[in-house]
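Only a single protein chain was left out; the remaining protein chains are all shown in position.
Coming up: chain A.
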Amino acid sequence: MENKTSFLPREGEAQPSRCPDNSAFKQQRLPAWKPQLTIASVLSCFFLTGAFCLTVGVCLVLSANSVREIQIDYSDKCSDCSKLRENSSNWNKECHCSVNFTLKEDILGDVFMYYGLENFYQNHRRYVMSRSDAQLLGRNVNIQRSKCAPFSTYRNGTPMAPCGAIANSMFNDTIDLFYNRNSSVIQVPLLKTGNSWWTDKNVKFRNPESYNLSSAFAGTARPPYWQKPVYLLDEEDERNNGYVNDDFIVWMRVSAFATFRNLYRRVRRVRHFTQGLPAGNYTFRIAYNFPVTRFKGRKHVILSTVVWSGGRNPFLGIAYLVSGTAATLTGFVITGIHLKLRKKKTYFQKQ
């Protein structure tokens, strides 16, 4: 092809010089900064990193330590219940159990109540995919074509609402907290709403439009593992029912690991609890519905406060401390080597 073009007549036209431009770009002479590593820059780099990391690490560790947290494993506390739930045919039999615990000191500030699960692989690939976002947005879609299968329709063709494995396996224990104050039992007021992402509650999840919820979900059936249909998730609060139920929304946000916790309730700071949870004896009353023995899992209930840096996990602070220390130490080592070398050099120079 090169030849072809050169066949073109070149007569008459003055041949421009083929000398390349002398521009910095074309001659590869762009102004460049070559990182020059002097001992000063290396050392200052190490020490600055170290100082920064140490500072941040200290802050993080301090704030993580200020978090009060209490975690109670209740999976075996009611042994009869866990046995009962092992057999799925007993799904509609109720089973309650109570767990007592004592707070040695007050938990001040906002107190959050979590349920925690161990060994529950919410991040399993097929599990993660098994949902229909369009359905959850209240759209009337053919869920046969979604990834919900096999939890999309029953044999008779009735679609499940909500469909998919995530929804089907929703955590359905109910946990209530009671404060035993001088032999009188006070139920700790808990907030059911405001536990999920605002965008989830208001954008991603929508109930189908209809004059009331039960008619909106007419023609659909509950998922097989559920005890009640979706429009009865919270009968007291219309805005927390159906797909926009906070517990449901929180569950639908699949966790990253097999061991995780999900926000369940927040303590409402009224009356006795304006400062948080006062020290004393408490009781969890749990409707034990969610089976965990099948996958060798555990269930926890967790009360915790929250700071700006998250929960009580001190790892990040420690990581900062360790790397800060490492950087500083390296800096010292380099300084040492450098001094030694310089001594040697001057020694040689003197000779």
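One rule holds for everything that comes next: contacts are C-beta pairs under 8 Å (C-beta built on N, C-alpha and C of every residue); 3 or more make two chains touch, one makes a residue touch a chain; residues count from 1.
Assume contacts and distances are computed from a predicted model.
Within the choices "Phospholipid-transporting ATPase", "Protein YIF1B isoform X1", "Protein YIPF3" or "ALA-interacting subunit 3", the name that UniProt assigns to the complex's undisplayed chain is "Phospholipid-transporting ATPase".
Only one of the listed residues, A:51, A:134, A:190 or A:287, touches the absent chain: A:134.
Touching the chain that is not shown, out of A:74, A:114 or A:273: A:114 (per the contact rule at the top). Residues of chain A in touch with the missing chain: 1-9, 11, 15, 17-22, 26-28, 30-35, 37, 39, 42, 49, 53, 56, 60, 114, 116, 120-131, 133-134, 137, 139, 147, 149-151, 165, 168-169, 197, 199-200, 203-204, 225, 250, 253-263, 294-295, 308-311, 313, 315-316, 319-320, 323, 326-327, 330, 334, 338.
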